[in-house]
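A protein chain is absent from this complex, but the other protein chains hold their places.
As written, the chain order gives the labels A and B, with residue 1 at the start of each chain.
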Amino acid sequence: MFKAKAVSVPYLIWMAIFIIAPLVLVGIFALTDAEGSFTIENLSGIGRFTPVFARSIWLAAIATAICLLIAFPMAFAISRMSERRQNLFLMLVMLPMWMNFLLRTYAWMSLLENNGLINRFFGLFGIGPFQMINTQGAVVLGMVYNYLPFMILPLYSVMTKIDNSVIEAAQDLGASNGKVFSKVIIPLAVPGITTGITMVFVPSISTFIISRMLGGGGNLLIGDLIEMQFLGNSYNPHLGSAMALVLMVIVLFTMSITSSIDSEELEDMLI
Amino acid sequence: MTRSTKSSRAYLYVVFTFLYLPIFVLIFFSFNKSKSRNLFTGFTLDWYRQLFQNEMILRALVVTLAVAAIASVCATILGTAAAIGIQGMKRWSRFTVMNFTYIPVINPEVVTGVSMLLLFTSLRYFLNFNMGFGTLLIAHITFNVPYVILSVNPKFRQLDNSLYEAALDLGCNPTQAFFKVILPQIMPGITTGFLMALTYSIDDFVISYFTSGTSQTLSIAVYSMTRRKVSPEINALSTLIFAAVLTILLIMNFKDIRSENSKSGLKKKGAERI
Partner (left out) sequence: MTKRILSFIFAVLLTMSFFVSAETEYETDISYYEKFKDQNITINVYNWGEYISDGGDDSVNVNSEFEKLTGIKVHYTTFASNEQMYAKLKGEGTSVYDIIIPSEYMIARMIKEDMLEEIDMENIPNYALIDDQYKDLLHDPDNLYSVPYMWGMVGLIYNTSMTDEEIISWNSLWDERYFGNILMFENPRDAFGISLARLGYSMNSEDPKEMEEAAEELKKQKMLVQAYVMDEIFNKMEGGEAVIAPYYAGDAITMMDENPDLAFAFPEETTNFFVDSFVIPKGSKNKEAAEMYINFMCEPEISAANAEYIGYSTPISAAREMLDLDEEIMAISYPSVEVIEKSEIFRELDPEINKLMDKLWTEIRSYNESANDWIAPIFILSLFLASITIIVVRAVKKKRSVQ
């Protein structure tokens, strides 16, 4: 058996300094005040920001649900195609993802404005204009648009493994299309669903760009609040660290129910 | 059956319209004569000309490419070495190290960003350095290494150990055996890891935002542009990036099909972001 433990030492040192130490610092900052003395005020004061936390969880949950609804049939349709077409369509799904995230979000800004293209289009039929930008709906739309591929891809990768013969067998045994879906396809797709949920929910709940660009600053999310405390308009890294800790708890929770923390699974998905 | 194929095709078209409409609108208005973002007044290539004269963007492009290249090379070396070492560890230490390795992957980017910022802020009490290219590079290496480890690790699981033993039996010393037998076997994982690290670095905004100091990456330049008076230069930039990505993907896809390994290749890119 080949063994060479020593070569990982540089990484272990790197990890201690740049992965573990920063997180410890977040903890220390969250539990101290500007003078450096211990306090739990930062954490207990989080309650003042309940609306933001509630809004973040709520909007991210809606976005995740919509992504799931759109992506499920999509992934299934792609997984039933011929191999060459599958590749083509997968590429089409991924192409927008490779474009800069900020540019994609910016594109929606010009579409959703009061005088934007969508309202102009409605204007042709004499309806509108609707207030679309700077609303919560716009924020959800931004999340769905940016993270939809993260839902399609894991779903697709479990669905390609579903053999057509399994579906046919169910049909032969008299299952209706609906039954096939609920009894065969959905259960087999569960690992993809849970992965997809994590991959959409986590970035959605922590974003601060989407809410800033499409939400107009009136629909702050946790990410905005954290950014505000570090590089924004109210400098207070101690409060910001406390918020970051809370965000980590929420993510930990999502992870634990969707179990994506399972290491082997994560590796399988990557490769 | 045909009806369902038709409806599923229609559905695909709708979703793809949703995915591509905004991008095509961006591209379309990069050729607009006036600055308006919703009235097309005539064709021009002026914005492209201005883009190439925009020093801020060009400098940002250089910074982005330099950081991405250096960070992904460093991360690949560091990560491969780490994966090799982790392989030889006992179960529990392995488990612990791997769990810490996942942190940058699963932690929200904002948290990683601010935690690095806190680290650099605190370190400045002891050391005299400025935040800038150096800190940006460190941050990028840090969030890249896990992806390299995660893509090299499974290759070790698939490793055929008897080959290594055979090499030793045939008189190789362990170092020779490593380079002749093991490295070629884990090479695909290393390449994947490297490419993933490269893509991440180029695309990253949030972590760079918190750690970049005075140096600007392309993402940060775009961010500051969208916050201000928006000029169609940004549309021109989008068009160029889109064209570049499309070309790269087409070439890769073409190669994939030829090597008949297309599916796994695509999936690698697909799970790009965990």
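Observations
In the analysis below, contacts are C-beta pairs under 8 Å (C-beta built on N, C-alpha and C of every residue); 3 or more make two chains touch, one makes a residue touch a chain.
As the structure is a prediction and not an experimental result, all values here were calculated from the model.
Annotation: of B:G88, B:P174, B:P188 or B:G213, B:G213 touches the absent chain (contact as defined above).
Among the residues A:T64, A:N134, A:T160 or A:S241, only A:N134 touches the chain that is left out of the figure. Listed by residue number, the positions of subunit B touching the unshown chain are 37, 55-56, 117, 120-121, 124, 130-132, 213-214, 216, 224, 227-231.
Against the chain not displayed here, subunit A makes contact via residues 44, 46-55, 113-115, 131, 133-134, 216-218, 220, 224-225, 228-237, 239, 246, 249-250, 252-253, 255-257, 259, 261.
In the analysis below, only the chains that are shown with their structure count from here on.
Distance between chain centres (mean CA atoms), subunit A to subunit B: 17 Å.
If you check the complex, the residues on subunit A that touch subunit B are 1-12, 14-15, 17-23, 25-26, 29, 70, 73-74, 77-78, 83-84, 86-104, 106-111, 113, 115-117, 120, 145, 148, 150, 153-154, 156-157, 160, 199, 202-203, 205-206, 208-209, 213, 223, 226-227, 230-231, 237, 240-241, 244, 247-248, 251, 255, 260-261, 263, 266-271. Taken together, the subunit B residues at the contact with subunit A in this complex read 8-9, 11-12, 15-16, 18-23, 25-26, 29, 37-38, 78-79, 81-89, 97-112, 114-119, 121-122, 138-139, 141-142, 145, 147, 149-151, 153-154, 159, 161, 164, 174, 177-178, 182, 189, 192, 199, 203, 205-206, 209-210, 218-219, 222-223, 226, 230, 234, 237-238, 241-242, 245-246, 249, 253, 256-257, 262-264, 266-274.
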